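Note that this complex is displayed minus one protein chain, with the remaining chains in position.
Chain nomenclature is as follows: A and B, assigned in order of appearance, with residue numbering initiated at 1 for each chain independently.
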Amino acid sequence: MLKIDNLHASVENKAILKGLDLTVGAGEVHAIMGPNGSGKSTLGHVLAGRPGYTVTAGSAQLLGQDLLTLDTEERAHLGLFLAYQYPVEIPGVSNMEFLKASVDAVREHRNVPALDSVSFMKQAREACKAVNLDQAFLKRGVNEGFSGGEKKRNELMQMMLLAPKLCIMDETDSGLDIDALQVVADGINAMRSADRSFILVTHYQRLLNFIKPDRVHVLSGGRIVKSGDHSLALELEERGYAWLEDVA
Amino acid sequence: MSQEHIEHAIRKEYAAGFTTDIESDTLPPGLNEDTIRFISGRKNEPEWLLEWRLEAYRDWLKMAEPSWAHVNYPPVKFNEISYFSSPKAMKDRPQSLDEVDPQLIETYNKLGIPLHEQAALAGVAVDAVFDSVSVTTTFREKLWEAGVIFCSISEAVHDYPELIKKYLGSVVPRKDNFYAALNSAVFSDGSFVYIPKGVRCPMELSTYFRINEANTGQFERTLIVADEGSHVSYLEGCTAPMRDENQLHAAVVELVALDGAEIKYSTVQNWYPGDADGKGGIYNFVTKRGVAHRDSKISWTQVETGSAITWKYPSCILRGDNSVGEFYSVALTNNAQQADTGTKMIHLGKNTRSTIISKGISAGKSSNAYRGLVRMSPRAEGARNYTQCDSLLIGDRCAAHTFPYIESRNPSAVVEHEATTSKVSDDQLYLCQQRGLDAEKAVSMIVNGFCKEVFRELPMEFAMEAGKLLEVSLEGSVG
Partner (left out) sequence: MNDFMQQALAAAARSAPPWLEPLQAQGREAWSKTSLPTRKTEAWKYTSLQALQKTFSAAPTQAAGSPLGDVPLPKLTGPTLVFTDGHYRSDLSTTELPAGLRLVRFADATSDQAERIAAALGSAILPGRHVFAPLNDATLTDGVFMDVPANTHIETPVHIAWLTTGQNESISVTQRLLVCLGENSGATLVESFANTATGGTAFTNGLTELLIGRGAQLNHYRLHLEQGDVVHIGGVHARQDADSVLNGFHLALGSALKRIDLVVDQQGPGAHSSLDGLYLPRGTETVDYHTCIEHAVPHCTSQERFRGIIADEASAVFNGRIHIHPQAQKTRAELSNKNLLTSNKAEINTKPELEIYADDVQCAHGATVAQLDPLTLHYLRTRGVPRDEAEVMLSYGFINELVEAVAQAELQAFLKPLLARRFARDSRLTRHIL
């Protein structure tokens, strides 16, 4: 699914990723944990092609295609989805208009016929229900005036409608109460399948109680310094991140 | 809050309003080429500077007094002003503080100027300009060690002619505007500062200006050049005695921040504002401007409480890429004062940044206008401006205006402007009084709170001075 090789990236001339290697197989769930400032969020943005994030060396392939030469929207068409830690508000553009535009674009590039408005509405309503968002949110501006939890659930709803191949969840669990966390975890678990992979970027292992990862990686100083199974996450919870600096 | 209370407070006297009985050597009123030759001659100026002055004078004759500002005053009779006054005892300039006329020292003490011991405590080097002549500069030796030049501009003309020739008029050209042209023709003295490459000036530099003589105008000229990578913080303070006639102050300040330099220029202006009926007071028509080269920063902070009329727009020309301009202003008008003040941020370089925080306080029957220009030139890729302009009205006879000009010709530049207006509300006053504070104290607290974003930018000892000044200027203006 995803193969990252010796990835170096910088933001505003400051090196953040310094030789990151990561391979995610189809259907797998990987968790990336690490202290603040370790480059966790940077990884997602680099893969999504955010302006200002410069790849200085290395490669990243999604489904065998070189991700880094593609435009942002082409990466999305290929099946990359980044759920933002801080979703962007777009006043004046309705959630519905936004969702339909993205679903149409993605389907078009996958050579799947476009959904007619009735079917789309049906799907959108179902997705709303699945993430426990009132349908009134479809009519409102994208994330405009949404609470933190509502924004996260809105991201999840987009993910459901776009049916991506690789989902990168950037600190989706931060700022959520336990009920909201359950909703988000249920949504992610429901989407797990043999041809869809997940990268859960998180600071806490709490989320992993709800979504069992296949692999856990620790990111520190811009590189993956340790990998293991779920027990690594528990160990991190208990011991913190400081002991890893010696490992690094 | 009664009207009587307001009236009472407005009758409050100007605290710096004493005159000093020093024998002066004053040029009779009038302005012509001979006046300029006299001034230049008295200062033993080189021929090129006399020519420079005369050209400015000839330009000035062709120019019209600006009328666009939101202020009203009878026409200034430029021929009834004396263009040169020097304390007589100063004819032979004192070499140290001990030689300074004790009465003068007393004057400065009354003003609370930290000239002598206070200066040392405050770590301030002071150049004091009395009427038009620079009286003394303290701490010159210590600055000399750091390579900093801090002297009167008359001395600089003789001692550093190449620097003066290069930079005088380079930021504010002679013909820039009516008052700048007048100043260029008749400027009498002022301060000159040069900070060499990479030097951080070891202390705050400070100039105090005072107009003492009746019927004189003050036309000082300040030039600060911060060479590459240097840093300087400069403060000017201004006062004048109470007189029934209006007096003209038309200064020019030029700042040059070369690559990577930083200049912080703070002003506490407390010229005599005139009496409650608007009789007397200083006409403060000042041109202040800085040019910021690559990666440099110019920061203007001003607390304006004095003058009958203020016409003043300390500006930044952000010429170099990544240069930064700041303008923090508190302008308080009371009684019949009129102020039209603000700034211009001219963004020429890429990624230039500017911040404007303006706090206008109007009381009595005064008028207080913010006038600002933010210009994003086609080259100003990625430039940013943020402007916040707040007005506070105290009493129902005053006026507050906001005239922000925003001109953008670059799509990647971002300009944000916000303005609000508010009054000291009865509810706020009631709450304070209910907690045992009297109305004046309450108003002073509210006003200080309103201004704190600007006071924060002042060097600490002056922030306290500014707070006190506001309190005095406002006393009783709300009943």
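Some observations on this one:
By definition in this document, contacts are C-beta pairs under 8 Å (C-beta built on N, C-alpha and C of every residue); 3 or more make two chains touch, one makes a residue touch a chain.
Not measured: the values here are computed from a predicted model.
Residue in contact with the omitted chain (choice from A:Lys100, A:Arg153, A:Arg196 or A:Arg215): A:Lys100.
Only one residue in the set B:Leu163, B:Ala399 or B:Val472 touches the chain that does not appear here, and it is B:Ala399. For chain B, the residues touching the chain absent from view are 68, 376, 378, 391, 393-423.
Within chain A, the residues in touch with the undisplayed chain are 48-51, 71-73, 75-77, 80-82, 84, 87-88, 90-93, 97-98, 100-102, 104-106, 109, 141, 158, 162.
Just so it is clear, only the chains that are shown with their structure count from here on.
Remark: chain A and chain B have CA centroids separated by 55 Å (rounded to whole angstrom).
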